[in-house]
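First the structure, then my questions, so here it is.
Take a look at chain A:
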Amino acid sequence: MNAPLLSVRGLAKHFPIKGGQVKAVDGVSFEVAAGETVALVGESGCGKSTTGRMLLRLTEPSAGTISFDGVDLLGLGRTDLRRRRRELQIVFQDPYSSLSPRNRVEDIIAEPLDVHGLCASREQRRDRVIELLRLVGLDAIHLRRHPFEFSGGQRQRIAIARALAPQPRLIVADEPVSALDVSVQAQVVNLMQDLQEKFGLAYVFISHDLAVVRHIAHRVAVMYLGRLVEMGSTETLFAAPHHPYTQALLSAAPVADPERRRTRIVLSGDVPSPANAPSGCHFHPRCPVAQAVCRESVPELRDMGNGHMAACHFGKPFPISV
Partner candidate 1 sequence: GVSQRDIGSMDPAFGIGNGDEFPMRQIYSVLVGPKNGTSDLTFANLQGELAEKWEMAPDARSVTFYLRKGVQWHRGYGEVTSDDVAFTIARMRDPKTGTAYSSNFQEIVSVETPDRYTVKINLSKPNPFFYAFALMPRFGGYIQPRKAVEELGEKFRQNPVGSGPFAFSAYESKQKVILKAFEQYWEGKPRIDQLEVLFLPETAARTLAFVKGDVDMIEGATVPGWQASLKKQKPTTVFDAGRPGGTWALHFNMTRKPLDDIRVREAIARAIDQNAWVAAFGDFVTPTYGVSPVGYYGALDKADLPADWPLLYDPAKSKKLLAEAGFPNGLTIEVFITEREEYKTNLLIIQEQLRKVGIQINMRVVDHTSYHNDIRRDLNTMVVYGSGQPPLTQAVLNAFYKSSAIVGKPTRNMNFSHYGDLAGNSDSLLEQANQEIDDTKRIALLKQVQIEILRQIPAYPLPSAAGSWMHDGKTLEIGFPVKAYMGTFTLAKASRLAP
Partner candidate 2 sequence: MNVPINKLTMIGTGLSALLILLAAFSPWLAPLDPLDQSFIAANQGPTAEHWFGTDSFGRDVLSRVLFGGRISLAIGILAPVLSALAGVWAGMLAGYLGGWTDRVLSRASDLLMSFPTLLLGVMIAAALGPSFQSAVIAIAVALFPRFVRLSRSATQVVRREPFIDASIAAGRGHLSIMLHHVLPNIAGPLVVALSLWIATAIRLEAALSFLGLGAQPPTPSWGNMIRDGMSDLVGDPWPAAFAGAAITLAVLAFNMVGDALRDLLDPETAA
């Protein structure tokens, strides 16, 4: 792949709370090339959304740098930032709440166009919106409708159309399909892939559904309690995860086939809260291979060969048996 479109270094977000802080994201670094899909996976609350939001500066990072197309995003002033936002868009998890319920589809999709003054006339605006609607598989008859008149999958398409409107180069997709049914989910995933091919879009695809990720991502980054624990190409990661957490996660993901009951690694205990994360390696209290050292020192993200990175003191490849 070519030079990275997006490059994130040491990104962190610490939310102050009563009597301390939540280290929602704690030093995350990764890159996304143009036309590439990087998936961010991990359990609920591990900091995926926060990372995604920081990429657009919807949440201000506590530390780190974000460079987009060689420009330091965090150094931009308000107007420059707003202008830059044209190239960076976001699609949210929840198709029901990410569209303003009072607006009509036309206005929703045209919002980025209006804000950036991308349409000279009403006709041009309408034409562009219709074009976008067609692109996501909807029709001009939907222009004057309100979001509630659409199904979840259709709404997600509208959200995608809105994100596409200003012709961005990168879209952060924050769990765009997790609220959808399998059959609808497939439609949206296909659409995203088609668009990528057509426009050379890059995605940061946030999800905790491993099957979907497996399907759509070129590379995968696994997060646990605010930190990256493993990162590599999709093929390698799914075939031979190094980090015990990734291993457990993959094994626990249910497979829709009763013939192939897999040996599951059933972890004990709940995901701890990031407000009082365990010392050392955050995963150690639930880790089946934890040693004393895990409690004390934080494992670095190390290259395990082929550019596959994992953050485990003892990490070794673990082919998922079926």
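The rule is simple: contacts are C-beta pairs under 8 Å (C-beta built on N, C-alpha and C of every residue); 3 or more make two chains touch, one makes a residue touch a chain; residues count from 1.
The set was built so that all candidates are chains of the complex that A comes from, given by their letters.
None of the values given here were measured: they were computed from a predicted structure.
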Touching chain A in this complex is which of the candidates 1 or 2? 2
Applying the document's contact rule, which stretches of chain A touch candidate 2 when the two form their complex? 53, 56, 58, 82-83, 85-86, 88-90, 92-94, 97-103, 111-112, 115-116, 159, 162, 166
